[in-house]
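Okay, structure first, notes after.
Here the complex is missing one protein chain, while the rest keep their positions.
And then subunit A:
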């Protein structure tokens, strides 16, 4: 096995807790049952790594096998690194007819046509998601397997989720996706988070957003109870129910006129009062929901905040042009 293969293998095994290594290796099914039994997971990591490397060499495994292992690891542990969403637009008439084999062929063909050295691996997961792993090289150097890009796409949806893509490779990946899915263009989805699950659930609306018909708290007086109930309802409508998709941040670039009170000179100003607001929390939607439900935010929920769930994004540029959220495709990375 070459150095790249051992480096990649080393990195995978170092990342996961020892107790999960066995499962991963079993799913991989590249080591024999005897070899798996021979591994002692109570040993220090470096020992386990060495054992696995020696088994791999025994079985004459190579980089291809190792990258499969890495892919399995990422599919099993999707909430790592930072995922960014992109949105496909201008679907052609036959976009809905695109099949998996077609997609795969077109995607690979395009990339192989523009880059001499590139390594593409595709795998369809049981939940219908297509996982793509790309190790980028260029016309002169071999693919770098230590910095692969991962792409996840559900066929016939308009969203593509990307992790670890360098700016210089974007110009290759985007056309490949557009062509393979039979769309006209792709743009920044203005959504980024650590959790791929959240990334999928949010724009694809895979979580409950309807009114909660629970019974009101009997301890609160009727009128007060009504207000509570109303706030609770508002908060759930805007931000969904627990458990919410795990978003960590939302960023708003404000380019609006000053709206603070009492300041005539400033309010008359034509220029914008510029700033950037960043909300962060270990679970942003839960925090915002609580904010509204507890009265720390006034209802009705401003469209700026409900846009997070309504439009499935967490980066916004807010200008004075018209009400609500303007979807500025200024496409600046948050």
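One rule holds for everything that comes next: contacts are C-beta pairs under 8 Å (C-beta built on N, C-alpha and C of every residue); 3 or more make two chains touch, one makes a residue touch a chain; residues count from 1.
FYI, contacts and distances are computed from a predicted model.
When the listed names "Trafficking protein particle complex subunit", "Exoribonuclease phosphorolytic domain-containing protein", "Centromere protein L" or "ALA-interacting subunit" are checked against UniProt, the chain not shown comes out as "Centromere protein L". Note on the undisplayed chain: of the listed residues A:157, A:281 or A:310, the one touching it is A:281. When the missing chain is restored to the complex, the residue among A:114, A:166, A:230 or A:296 that touches it is A:296.
Considering the full assembly, A:254 is the residue among A:1, A:95, A:179 or A:254 that touches the omitted chain.
By the touch criterion stated above, the residues of subunit A touching the omitted chain are 252, 254, 256, 258-263, 265-266, 269, 271-284, 286-288, 290-291, 294, 296-299, 301-302, 304-305, 318.
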